[in-house]
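The complex is shown incomplete by one protein chain, all other protein chains being positioned as in the whole.
Our next item is chain A:
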Amino acid sequence: MKIALFATCIVDAMYPQTARATVKILERLGHEVIFPSGQACCGQMHINSGYMDEALPVVANHVQAFEADAYDVAVAPSGSCVASVKHQHPILAERCGDAALKARAEAVGAKTYELSQLLVDVLGVTNAGEQLGSHFPHKVTYHPSCHGMRSLNLGDRQLDLLKSVGGIEVADLPEADQCCGFGGTFSMKNADVSSAMLEDKAKNIESTGASLCSGGDASCLMHIGGGLSRTKSNTTTLHFAEILASTMAEPVSVTGEVFVGKGGKR
């Protein structure tokens, strides 16, 4: 299958290793990955902050970039960006009175998948240890991000994939379905409330004794990881794609320069 990678702006700029891990996983399964070079951002930050006029060219750019190449499906390692592409793009185009863009956005949205959705529903991966050779001998807990959980109905896809990784120990996170408090510009506009939510999330994560909290959205993980780092916690965050990409021969290095925190007790 020819798969177009939508890296998302935050992964592209801040967490390139997450995108590299995504490529690794897909190539290991024998698929061809392409990177449509016109891509930038899904426009979610603009839309969610109410800047619809500013969002329109961003959305138009995404649609255009993902129309430029021929491919079977597009994938992003982010539930919220995929939710934006699928649900918000058509609504925004309609609101701005651009019916043609709406139809094009719907077509791109229909071909776009979140990583675990693609792996489980399309590529039939149910056992990462066996099918991907994933190996990650650490104690991990998992936070399901809101948009993946509620807008995309990902269910336990990410968690089940994590549990099937060789050598891993997955600890249940108390109150897992509670929002971590990120919410894009919410964390700036209502910083106090956001911090209070983060505090509870961090407490729950630490109560599991895991050295890492995994998830499927780089932005939530940056927020959670940033909070853990500020309190000098031994726990840090890591995207589930990187855990799936980790093998015995090529273990993921979790002490890389862009990680917040010391990288846990490893």
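Just so we're on the same page, contacts are C-beta pairs under 8 Å (C-beta built on N, C-alpha and C of every residue); 3 or more make two chains touch, one makes a residue touch a chain; residues count from 1.
Following the convention adopted for this analysis, contacts and distances are computed from a predicted model.
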UniProt protein name of the chain not shown, from "CoA-transferase", "L-lactate dehydrogenase complex protein LldF", "4Fe-4S ferredoxin" or "Amino acid ABC transporter substrate-binding protein": "L-lactate dehydrogenase complex protein LldF"
Hidden partner chain, touching residue among A:Ile91, A:Ala107, A:Val122 or A:Ala171: A:Ile91
Options A:Ala19, A:Leu101, A:Val125 or A:Leu161, residue touching the unrepresented chain: A:Ala19
Interface residues of chain A (partner: the chain not displayed): 7, 9, 11-17, 19-20, 35-41, 43, 45-55, 57-58, 60-61, 65, 88, 91, 95, 146-147, 150-151, 177-179, 181-199, 222-223, 225-227, 229-230, 257-260
